[in-house]
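Working notes, beginning with the structure itself.
For this view, one protein chain was removed and the others were kept in their places.
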Amino acid sequence: MGVINANNITVELSNKIILKGINLEIPVGKVTAIIGPNGCGKSTTLKALARIIPCASGKITYDGKDIKTFSHKEFAKRLAILTQSPQSPADLTVKDLVELGRFPHRSWWKRNAQEDEQCVEWALKQASMRHMRNRLLSTLSGGERQRAWIAMALAQKPQVLLLDEPTTYLDISHQLEVMKLLSRLNKELGLTVVMVLHDINHALQYSDYIAVMKKGEMVAAGEPRATIGSDLLREVFRVKVDTFVGSNGLPALLPVDLIYEKN
Amino acid sequence: MKKIFMALLLLLQLVTLSGCGSQNAKKAPVDDKAFLIVTDDANRNVVLKNKPERVVSLSPSFLGMIDAVGGKVIGRASSKVGIIPESMKDAQEVGFTYNIDVERVVALKPDCVLALKGQHDKFISLLESNNIPVIEIDVRTYKEVRNALKLIGKIYGAEQNGQQAAEKLDNEISKISEKIPKDEKKIVILHASAKNVTVELDGTIAGSAAKLLGFKNVAAGSTPLSGDPDKTPYSLEELVKNDPELIFITSMGTDAAIENRLRSDVQSNPAWNSLKAVRENRIIFLPEQLFLINPGLQYPKAVEYMAKSVYPEVFSNAK
Partner (left out) sequence: MQNNENDVTHTIEKIGISRTAWRFFVLALFALLAIAGLFLSLTKGSLDIKVEQIIGILQSPQMDAKSQIIWNIRLPRTIVGAFVGINLAISGAILQAIMRNPLADPHIIGISSGAGLAGVAVMILFPHLDYLITPIAFLGAMAAAVCIYILAWKNGIKPVRIILAGVAVSAFLGAGISGLMIFYSDRVHGALMWMVGGLAARSWPHVGIILPYAIVGLILALVCANYLNILQLGDEMARGLGVNVEVVRIAMTAIAALLAASAVSVAGLLGFVGLIVPHAARLLIGSDYRFLLPASALLGIGVVTLSDTLARTMFSPVELPVGIIMAALGAPFFLFLLRREI
């Protein structure tokens, strides 16, 4: 029983079926990667898990409890999501953004400014953004900005962090920056991480559990090296790959050829 | 961005419309054989080659005057209020004065059209291109009514009648103004609503009547906002400063209910109550039939109404 369990969920958008009965168990305290070709529904799955889009049928539970039974704020205290390319007003500073992450913990009557302040500092420290707290988000590099958003998510003090393609628009060094940060957060804080990834190598190297999707269905799930084999790559991604082991001891793939679908 | 686009579009429309606007005074070719050459109230020189036999009146206000000079019309504007002389009731109706059906007018093949200045400007070029002479007449102030009578007399070749009718009006009005004391009361004429402060100047019917009775309109001489030279939004504070003795209100409706409503609106509003005249209930309502619609020959009636309501004692004794 994972911390989040999706049971046969379907999601429709504009009368089109995007997810066709997905089953997914997110293991607690681990890093999970959801991968698949474009349009397979991985973002949709993530958003459904985060309860930011509704499911047409099926059930999702968090810690055994149906997610629909949580209040909005209660759920936001347990699970934080970072969507792809989120918007922000032009004059928002890093600190402003991270403070917004405290929203689920604030209420009309309870106003613990000290606790908020401490939490914001902690989140900034975890993401190594303390020295940039007064910088405008719009002036940061891609990697820095991503870390700022992660800091905001951390300020929610969640147990689970969901990220939708956190590295897709970043250059190589920033990509690694973010992946290493997530890894560290997972190991040091026990944060359960679920991320939708485009790069199969990142998935291989940084996750403990992989779910592979194609055309709205879950095709395979399990331990990365076991799950991602040449058959899967051929079927789902239609590529032929060479496998290496990097100098860090982790596996890596190099796509070498396309495989065309036999009609 | 959308608003800027709309603003530019509006500007374009305004520029185009002003280009299609009023015609300049045309110099008519001098023709000795013409029946009549007149300069109408819009400063246009109009030539009537022959004495008009098929006249269309675009305003009901002209009908009484036409009748007074012994003339007839083949077409007239429809009207819900106002008096239509018997002989003209059967004339073809061409729509209400603010909504004339110009096709019907042209279909009647008139040889002269009497139009209300300011109201019917848009039809002039169309009618003239159909060789129908149009004479624009203004009948709001008393002076304009007198001139109209004389002009209409000329148009129908009955100049004498026109003259006499004008003099008759003069007499009736002097009879009324003679009766009343010459105390030059300070007055203000409000237009129809308690929600805003719009005052009428001398050029309206009420303003004109007030002037004939020797009242002093506290708003007279103000520069009106363009668009309507006879009414202008006025400062309530100025009114308080000028302290008029009497307030006339021209209403837009014949209902007693409307009048009662307006009265209570004005009296229940503390801003209006800063005027002494409101506090002491010296408010007189001027009915729509006499003061909103051009009274024409009924001018003396309008003046009489005003005089009677201000000096009821004078007129009840005279009975």
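Letters A and B name the chains as they come in the text, with residue numbers starting at 1 for each one.
By definition in this document, a residue touches a chain if its C-beta (ideal position, glycine included) is under 8 Å from a C-beta of that chain, and two chains touch if they have at least 3 such contacts.
This is a predicted model, so every value here is computed, not measured.
S.K.: Among the chains you can see, which ones touch the chain that has been omitted?
M.R.: Contacts of the omitted chain with visible chains: A, B.
S.K.: Of the residues B:Thr39, B:Ser174 or B:Asn273, which one touches the chain left out of the display?
M.R.: Of the candidates B:Thr39, B:Ser174 or B:Asn273, B:Asn273 is in touch with the missing chain.
S.K.: Out of A:Ala33, A:Ala80, A:Ile200 or A:Leu253, point to the residue that touches the absent chain in the complete complex.
M.R.: A:Ala80
S.K.: Looking at the full complex, which residue from B:Glu103, B:Glu167 or B:Asp265 touches the chain that isn't shown here?
M.R.: Here the residue in touch with the unshown chain is B:Asp265.
S.K.: One chain is left out of this view; which of B:Arg44, B:Arg76, B:His120 or B:His191 touches it in the full complex?
M.R.: Among B:Arg44, B:Arg76, B:His120 or B:His191, only B:His191 touches the chain that is not shown.
S.K.: If you put the missing chain back, which residues of chain A would it touch?
M.R.: 47, 50-52, 72-77, 80-83, 86-93, 96, 100-101, 103-104, 106, 134, 136, 138-139, 156
S.K.: What residue numbers in chain B mark contact with the hidden partner chain?
M.R.: Here the touching residues of chain B are 1-4, 7, 98-99, 191-198, 219, 222-225, 228, 231-238, 240-241, 243, 252-253, 255, 257-258, 261-262, 264-265, 268-274, 292.
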